[in-house]
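As you look at this complex, bear in mind that one protein chain is not there, while each of the others sits in place.
Entry: chain A
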């Protein structure tokens, strides 16, 4: 999402630019996390972003667990193995 910035002579940062930055960070977060933040400060946003990244990491770990369970019972003749082979052929 590129942000179009008009040319500026003055070096002053407007409130508009700051809220643009904040909305960009906010758009990263899923709807459920955004609702509770009415007037988000930079610190709050950074905190939410950090906690969102951590929850995504946990999800990946959990999915790895579940895939591990499935792969342990997989033999070369199973449908899963065939699915794997067909994706690798593509």
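A few comments on the model shown:
Operating definition for what follows: a residue touches a chain if its C-beta (ideal position, glycine included) is under 8 Å from a C-beta of that chain, and two chains touch if they have at least 3 such contacts; residues count from 1.
The rule is short, and it goes like this: contacts and distances are computed from a predicted model.
Only one of "Large ribosomal subunit protein uL14m", "Hemoglobin subunit beta", "Septin" or "IBH1-like N-terminal domain-containing protein" fits the UniProt record of the hidden chain, and that name is "IBH1-like N-terminal domain-containing protein".
Of the residues in chain A, those that touch the hidden partner chain are 2-5, 7-8, 11, 13, 17-18, 21, 24-25, 28, 42-43, 46-47, 49-50, 52-54, 56-57, 59-61, 63-68, 70-72, 74-84, 86-88, 90.
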